[in-house]
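Note that one protein chain is taken out, while the other chains of the complex remain in position.
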Amino acid sequence: MSTLVSHPISAADRSGIGPRRGRGSSMRTWRWSDRLLLLAAWAAGLTLCAIAAAIVLYMGYRGIQYLSPELIFSRPQASLTQAGSGGFLDPLLGTMLLTVIGVAIAAPLAICSALWIVEYGRPSWLARVVESGIEIVAGTPDIVIAFFGLAIFQLHLLSFASETAEGGGVTGRSFLAAGAMMSLIALPPIFVTVRDGLQTVPSHMREAAFALGKTRIATIRRVLLPGVRSNIATGVTLGVSRIIADTAIVIVLLGSTLRISPQPGGAPVLGVLKGLGSTLTSYIYENSPAGEGGAPQKAYAAAFVLMLFVLALNLVVERISRAQARSSGFVTAVEGIV
Amino acid sequence: MSEFQQLSQAPPPSTRGTRPRAHTLRAHTPHADDPPEHATLSTSPFGTDHVPPVRTIVLDRPPEPVRPPEQREALRPVASAAGPERLRLEDVSVSYGGASTLGRRGANAVRSVSLSIHQGEVLALIGPSGCGKTTLLRTLNRLTELTPGARRGGRILLDGEDVHDLEDTALRARVAMVFQQPNPFPMSIFDNVAFALREQSRRRPRRPELEPLVVDALRRAGLYDEVADDLHRPALRLSGGQQQRLCIARAIAPRPEALLMDEPCSALDPISTGVIEELIHELRRDLAVVIVTHNLAQARRVADKVAFMYLGDLVEYGTADQVFEEPRAPRTRDYVRGAFG
Partner (left out) sequence: MLGAVALFACLCVLAMIALVAQRAWPIFAHNGLSWLGSGGSLKAQIETMLATSAHPPASAFYFRAWPIIYGTLLITALAVLLALPLSVLSAVFIVELAPLRMRRVTVRVVRLLASVPSVVWGLIGILVLVPFFDNHIISPSERTSVEGTVQLTGAGLAPAVLVLAVMITPIMVALTCDALGAVPPAWREGAAALGVNRMRAIRAVTLRAVRPAIVAATVLATARALGEAIVISMVSGSNFFAPRPSDGLTFLFEPLRSLASTIVDYHEGTSAPALSAALYACALLLLFSAFALSVGGYLIKLPMRKYQTRG
């Protein structure tokens, strides 16, 4: 190989395979706008890489500087000093609880909607309405969804879901309320991935099932849903990463208390669900100078943990989509899952 | 095993039912004196008692008579009317492999090809699939350089200048190419044809300067009459044959010296193919045309010179009459007679 590379690139050389490429177009013949575009593209690309590297490195540096295991496992305490204010176990648990509630509500809704759109979809104007509805929900700012949640859960109809103050006013703030709104946040990603997955199922699968005499519902249950399992997993992962990243809904609907404060009196689990709490995101917000202030180190540590979660979720999505792409065709994809 | 897996192993059911057996179809109206139908039918699944109805074919235009061979020959001028030499290949080899496969003779896509291409004649590269015809064609305008790992040896001379020393954009402005699948850009017809004219020059020419050139290119490509009413229609709305003619117009608009065509008619219907073949007859007056085709009949219709390639080697090169009627190499004889390929 080295002999070929050192082969003189001369036009008279006819004995072997020669140079890889001839003379490229000299930049002298380029117009100004082309040269500008080349320069601008390189500049933009390198700037983006620099910014990305700076953020990743800076967050990593600060996180490692301030993160310690006791922060993750100790509960926050009201204290005047940094040393005594404890860790962020409660916000961590709050994040997990909200995620579970959000996905538990959103996943069945999204899957059913996607199934209806792809398998039935009649009348077609209704299908378009449903798809537009989900698109609108996806594009709504999270603060508007938070206030919508407030408006809904402050109705007396739904007073069971949150605390009711003495004056009769329903606060509308609780884990249930926040979780319900989080399900709206997670619904679009799950819907889109499952719908795309269902659309790529080859139609002869369905036809074969019908030919064997299966009803539509049975086909869906036994044939289609197992086939889109990886799509469901991808969608749920994307939904989870959207939920843990959301701050506005948490701040408005969860009260940002220091610890998980279940509603007094009543069953333990229900009390927690109807009570207030905080998540990592609201913890970061409150500890930054924008909130109560004063504890940027804790904020950095919590932000680092949050970023680790996001990174892990991203890797999971990449793994799933690579496994799906690698499998040749639909059949082996299913066999790989089973 | 889940039902899903059972289903997935079943072969997909055919979407079409079984085709009915073909009956001979004749375009005629029944007449009382005609012999009974069943006697003229070659196959009848119903037995001789049952007489299926006669099917009448209605043509929306009268069928064109097939030109007798003598007239077809007359369309092609004699090879001695060929002009100056445009392209010359000297011992050209091309390989696509990585560095580890270099040097091994088996790995080269094209091996030691030497040819000469003149203005005024059409050179057809024929041979079975995968024998290096397209690779050789793409080497002529250095399009193989777009593939990473492609290497070239030997010399290619365009009007005496080594192609290696020319700038690739300058080379491709003089040697144009038409691809197998028509690939008009997502713009209007006018913008497509004017593309090379606009983008090859240093300063951007303006609309009044471009219009006559665009119209001329469309006329030479035989497309102008069909699109003259609206040149600003999106190009992707045209039919396949029209799109291919648009690509030809786009390629010849900057007045190149040579035109390379990579199986230009393989994706088209026979009528469009005929139109483009006539086009090639006219274009070769001003250009040197190299056409790659795996369709031997097309090569017979169109070519003046023929080069037969097999597994990267140039097996035979000569005039069309000679290669098709009296091939020298046995492999050529086998291929031309349809023994393989």
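By written order: A and B. Residues from 1 in each chain.
One rule holds in what follows: a residue touches a chain if its C-beta (ideal position, glycine included) is under 8 Å from a C-beta of that chain, and two chains touch if they have at least 3 such contacts.
Please read all numbers here as calculations on a predicted model, not as lab measurements.
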item	value
Sole residue of A:I64, A:C112, A:A211 or A:L270 that reaches the chain not shown, by the stated touch rule	A:C112
Contact with the hidden chain (one of A:I64, A:A104 or A:V129)	A:V129
Selected residue (touches chain absent from view) among B:V51, B:L146 or B:I271	B:L146
Touching residue (missing chain; options A:L67, A:V194 or A:I251)	A:I251
Interface with the unshown chain - residue positions in chain A	25, 29-31, 33-35, 37-38, 40-49, 51-53, 55-56, 58-59, 108-109, 112-113, 115-117, 119-120, 126, 129-130, 133-137, 139-148, 150-152, 169, 184, 187, 191, 241-242, 244-248, 251-252, 281, 284-285, 288-290, 296, 299-300, 303, 306-307, 310-311, 313-314, 318
Touching residues on chain B - with respect to the absent chain	141, 143, 146, 168-174, 176-177, 179, 181-183, 185-188, 195-196, 198-200, 234-240, 243, 247, 250-251, 254
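Note that only the chains that are shown with their structure count from here on.
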item	value
Parts of chain B lying in touch with chain A, wherever the complex brings them together	2-5, 7-10, 12-13, 15, 90-91, 93-95, 99-100, 102-103, 108, 142, 145, 149-155, 162-170, 202-203
Chain A - residues contacting chain B, complex	1, 4, 11, 13-26, 29, 31, 202, 204-205, 207-209, 211-212, 214, 222-223, 226-227, 330-331, 334-335, 338
